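With one protein chain held back, the other chains of the complex are shown just where they sit.
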Amino acid sequence: MEVLAMEKISKTILKQVIIPRKPESYKGTYGKTLIIAGSTHFGGAAILATSATVHAGAGLVTVATTPEKFTAINTNIPEAMTIDYHNKKELLAAILNNNVIAIGPGLGTSSVAVGLVKAVLNNTKTDQTVILDASALTIIAEEKIPLQTTAHIIMTPHQGEWQRLSQLAIPDQTEFNNFEKIQGLNPDAVLILKKHHSEIYYQDMSFQIDAGNPGMATGGMGDTLTGIMAGFISQFGYSLATIQAALLIHSVVGDKLSKKQYVVLPSKIIEKLPKYMAELSTQTK
Amino acid sequence: MEVLAMEKISKTILKQVIIPRKPESYKGTYGKTLIIAGSTHFGGAAILATSATVHAGAGLVTVATTPEKFTAINTNIPEAMTIDYHNKKELLAAILNNNVIAIGPGLGTSSVAVGLVKAVLNNTKTDQTVILDASALTIIAEEKIPLQTTAHIIMTPHQGEWQRLSQLAIPDQTEFNNFEKIQGLNPDAVLILKKHHSEIYYQDMSFQIDAGNPGMATGGMGDTLTGIMAGFISQFGYSLATIQAALLIHSVVGDKLSKKQYVVLPSKIIEKLPKYMAELSTQTK
Amino acid sequence: MEVLAMEKISKTILKQVIIPRKPESYKGTYGKTLIIAGSTHFGGAAILATSATVHAGAGLVTVATTPEKFTAINTNIPEAMTIDYHNKKELLAAILNNNVIAIGPGLGTSSVAVGLVKAVLNNTKTDQTVILDASALTIIAEEKIPLQTTAHIIMTPHQGEWQRLSQLAIPDQTEFNNFEKIQGLNPDAVLILKKHHSEIYYQDMSFQIDAGNPGMATGGMGDTLTGIMAGFISQFGYSLATIQAALLIHSVVGDKLSKKQYVVLPSKIIEKLPKYMAELSTQTK
Partner (left out) sequence: MEVLAMEKISKTILKQVIIPRKPESYKGTYGKTLIIAGSTHFGGAAILATSATVHAGAGLVTVATTPEKFTAINTNIPEAMTIDYHNKKELLAAILNNNVIAIGPGLGTSSVAVGLVKAVLNNTKTDQTVILDASALTIIAEEKIPLQTTAHIIMTPHQGEWQRLSQLAIPDQTEFNNFEKIQGLNPDAVLILKKHHSEIYYQDMSFQIDAGNPGMATGGMGDTLTGIMAGFISQFGYSLATIQAALLIHSVVGDKLSKKQYVVLPSKIIEKLPKYMAELSTQTK
């Protein structure tokens, strides 16, 4: 067994977080999530993130995207609602009305996308959670947009995206340096650094998962993690434990699939999520 | 076991209603259903309701929606036909030509939608059944549209929609008050109140199901119930027993799925419906 | 066991027709099929017929339809090619270039559709097979279009469509009367009369299947039969045996599915077709 520098996230976190639902609950109990994602050339990212959010258990899921992607989203994940992210009034209403807002998958870095990132950071507040992924992180790095919202912030860069955001070359992305950089961006933000054995940084704590496999090294996997993260926070509430569980289950499901699949496709992880969540929840009892 | 105030609907109702089909029958034997549903932002609701109707066994299913959703519907449920609900002549012909008309899922509350609700209530008559769900109920509440059709009426609000329609705050939605409010709306209408252990009100009778689970608390579940209800009435005919069976099987299938799925997705219930209907029908013999 | 007036088609026909393919063969060996189907409101019919043709084993399948349906067809059955049936030059080339042409599912009765039916009947010849279904039969009845092609003709009406074509009310659709009417339309045409225990009329012979079940009484089932018929003739060649086998397997697969499904959806029959064809072929050896 390899020696890990950081505290490993134990699988017991899954049993703590994925608890049996209360009998008297309705879809509102499990939160409202807004996914701001997709653009002409990256439509699949919006589908994967949205579908992951729904399968992870968010009560109500809306995807804000470009209307040319509505048909693919309706076909692929009819449980989700759609809005046009070019419509500022509707977008703002959606930002105000949702508990969790995930922005970035397949968004691109157009001026429209820049405006969307700013709209999210300017209009969210305490009790909401903002998940910043992919293009959103690139935009924040390029435009030097401050992370000023009072909402909870979770960033989910892979190492290249973190380099752009932190100015740390990959070999310099040490635990010490990462802590320092997050401090400069927003001291309450959570950093999820996606890599071989992904890491979580939060305040003065850091954690690492001991799961995941190279079969998961395929396009769309990050979009899927973003969706699972959004779905978990939506239904289980924002907490370090929820974040740990979301990060871990993504890789645990990937590990289970990799026993029978050479490449682990994101859409397969999404499909199997409700089943593995049930198994892990049942083990709790 | 919890004490129920109302008469529980026994699972034996499923065996009474879902009887083996007669050998000499054709698709017309199982009725024609029109689903009026969907709008730009809520395309998935139309898909779920339509697909549920087809899988529940309606003979011929047409969905009236906005044409931008035709591709998603054709892809997802090729067994259904489509019409454009902006075309008044075609819409009216479809209202006259179908046995069961379900209106509301994902319809929104635009002036077009208001016109559709009025068209249904003004042009249906005895022997037809009208199912009013979701946006249709909101429109009726907001526009104070009287429920004057001589067709059978079934309303399927969740508690929030029923509050809008009845002016009863959720804690005031008692059996007594509910009866009184239905009486004021249309004394022959059936109210299906969707909640933890959903209830049926019809004339001076009330019933409750003892099935369903919190894994079903997810967007699109109500659209699916509407489709099942439409499909059951289409093929088994309008009766209290049919309504009870449709409401119950939706939750019974959900309960079966929840043993292996943490979240029970509406599309999974739809997919499994023909199988569970076969099992329940076979038990009858 | 019920007494049948006509010769029953034995399941041994399946073993005779669905023989193991020759090792040295390529897609051209199994024929080229053109499906002319679909219109704005009936897109699903084109999908079902095309998908059935592909799953039944035609070598190359092209669907001529309205371009607004290309996306749904590409998504649902990527193995098929598409052409726009409004483009007369391309349509004519396709009619000349395919061995089997099936026309009618979801086509509607517009002037465009009338032109398509005429184009098929005017431009096909010996060695080709034309399958006339659904809207194509209605058009032929309404427009009194003579069945003058020298190609093989197969008509697949249900009883209502046959009434329109033959002027025989359903109770008058006796064996004797049916023979007489086919004689008047085209003495070499094959009539497949879809009903409880569907019938085949060819020259002075008639046959009936002893398969099928009321779970198959659902929209889209006829489109599926048309596709299977086209696929079988494409790969096994035009013959009475092929026609019998295609008609029979459609119901045999439906019967297998009906043991576990209350409603037998057309898309399920299509999905299972390659599996049951393999089982039946293997029994031959």
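Labels A, B and C are assigned to the chains in the order they are written; within every chain, residues are numbered from 1.
Just so we're on the same page, contacts are C-beta pairs under 8 Å (C-beta built on N, C-alpha and C of every residue); 3 or more make two chains touch, one makes a residue touch a chain.
Worth saying up front: this structure is predicted, and the values here are computed from it rather than measured.
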Review point. Touched by the hidden chain, which of the shown chains?
Key: A, C
Study note, to complete from the structure: Full-complex touch with the removed chain, picking from A:G104, A:G220 or A:G254, is A:G220
Point to revise | Among A:L14, A:I35, A:L48 or A:I83, residue touching the chain not depicted | key: A:L48
**Study point:** Option touching the unshown chain, where C:V120, C:L165, C:A245 or C:M277 are the choices
**Key:** C:M277
Study note, to complete from the structure: Missing-chain contact, candidates A:K89, A:K125, A:K144 or A:K260, resolves to A:K260
Revision key, fill the gap. From C:L34, C:L48 or C:V61, the answer for touching the chain not displayed is C:V61
**Study point:** Residues of chain A (touch criterion as defined above) contacting the omitted chain
**Key:** 40-45, 47-48, 51, 68-69, 71-72, 75-76, 158-159, 195-196, 213-215, 217-221, 258-267
**Study point:** Where the unshown chain meets chain C, residue by residue
**Key:** 18, 21-27, 29-30, 54-61, 67, 70-71, 73-75, 77-84, 274-275, 277-278, 281
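Please note the rule applied: only the chains that are shown with their structure count from here on.
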Revision key, fill the gap. One chain's C-alpha mean falls closest to the whole-protein C-alpha mean, and that chain is B
Exercise for review: Starting from the Cα centroid of chain C, hunt down the chain whose centroid lies farthest away.
Suggested key: A
Check your understanding: Upon optimal superposition of chain A on chain B over Cα atoms, what rotation angle is obtained, reported to the nearest 5 degrees?
Key -> 90
Revision key, fill the gap. Whole-angstrom distance, CA centroid of chain A to CA centroid of chain B, is 35
Check your understanding: Could you state the distance in Å from the CA-based centre of chain A to that of chain C?
Key -> 49
**Study point:** Multi-chain contact sites of chain C, meaning residues that touch two or more partners
**Key:** 71, 75
